[in-house]
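One structure coming up, written as structure tokens, with questions to follow.
So, chain A:
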Amino acid sequence: MPDRTKRPTLPSRPGRRFRDAATLLPVTGLLLLLTPLMSIFTRAQSLFGLPVSFFYVFSVWAGLILLAFFLARRALRINVSK
Partner candidate 1 sequence: MISFNILVSICLLYVLGLFAVAYAAERWAETGRFAILRSPLVYTLSISVYCTAWTFYGAVGSAARNGLEFVAIYLGPTLVFVGWWWLLHKLVRIGRVQRITSIADLLSSRYGKSGGLAVLVTVLAVVGTTPYIALQLQSMTLSFAVFTTATGAPAPSPTVTAFYVAAGLAVFTIIFGTRNLDANERHHGVVTAIAVEAVVKLAALLSVGIFVVWGVASGPADIFARMDPELLQSSQVFNTRWVMLNFLSACAIICLPRMFQVIVVENSNERHLATASWAFPLYLFLMSLFVLPIAIAGQSILAPDANPDLFVLTVPLDQGQQTLATLAFLGGFSSATSMVIVASIALSTMMSNHIVLPLWLRMNASRNPASDDVRDLLLRSRRASIAVVVALGYVYFQFNGGTGALASIGLIAFLGVAQVLPALLGGLFWHSATRPAAIASICTGFFIWAYTLFVPSFSGAALMGPEALASGPFGISWLAPQNLLGVGITDPLVHAVFWSLGLNTVVFVVVSLLTTPSAIERLQSVQFINVFGQVSPRRGITRSTAIEDLLVLAQRILGREEAMALFRAQARHQGKDSPLPDATNELIATLEREIAGSVGAAAAHAMMAQVTGGSEISFEDMIAVADETAQIMEYSARLETQSKELEQAAAQLRDANAKLTELGAQKDTFLSQVSHELRTPMTSIRTFSEILQDGDTLAPEQLNHFATIIHSESIRLTRLLDDILDLSFMENGRVQLNLETVPVQSIIDRALATTQAQANELGAVIRRDTTAEQITLYTDADRLSQVLINLVTNALKHCGTTPPEVSVLSGLHDGKLLITVADNGRGISEDDIDLIFEKFSKLSKKFTSGSAGLGLPISREIVKNLGGTLVYAGSSMGAVFRITLPLRTTETPESA
Partner candidate 2 sequence: MHERVLLIEDEPHIVEALSFLLTREGLSVSTHSDGSNAAETAARLTPDLVILDVMLPGKSGFDILSEIRGTEGMAETPVLMLTAKGQSRDRAAAQAAGASMFMTKPFSNREIVANIKALLA
């Protein structure tokens, strides 16, 4: 069962920074993948022998996963199960 006794860590500095980052991450993904910004980055045809669009999409995707990984670790450390 989840630990209900733990209380939210309220506006401590790491908590606030985490929340800002957690809020910004999907927005970043949205901007990079769901706006015409995408077309700017995928103008070239090929990179390292891979199609740029493929490379771009999967790179951004991997980047998001990586950032999410660090955020999640932080979330678990500062116990933001508010």
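Going forward, contacts are C-beta pairs under 8 Å (C-beta built on N, C-alpha and C of every residue); 3 or more make two chains touch, one makes a residue touch a chain; residues count from 1.
If you want to know what made the cut, all candidates are chains of the complex that A comes from, given by their letters.
From a predicted model like this one, the values you see are computed outputs, not experimental measurements.
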### Query
If you had to name the candidate from 1 or 2 that touches chain A in this complex, which would it be?
1
### Query
Along chain A, where are the residues that touch candidate 1 in the complex?
1-2, 8, 19, 22-23, 25-27, 29-30, 33-34, 36, 38-39, 42-43, 45, 48-54, 57-58, 61-62, 64-69, 71-72, 75-76, 81-82
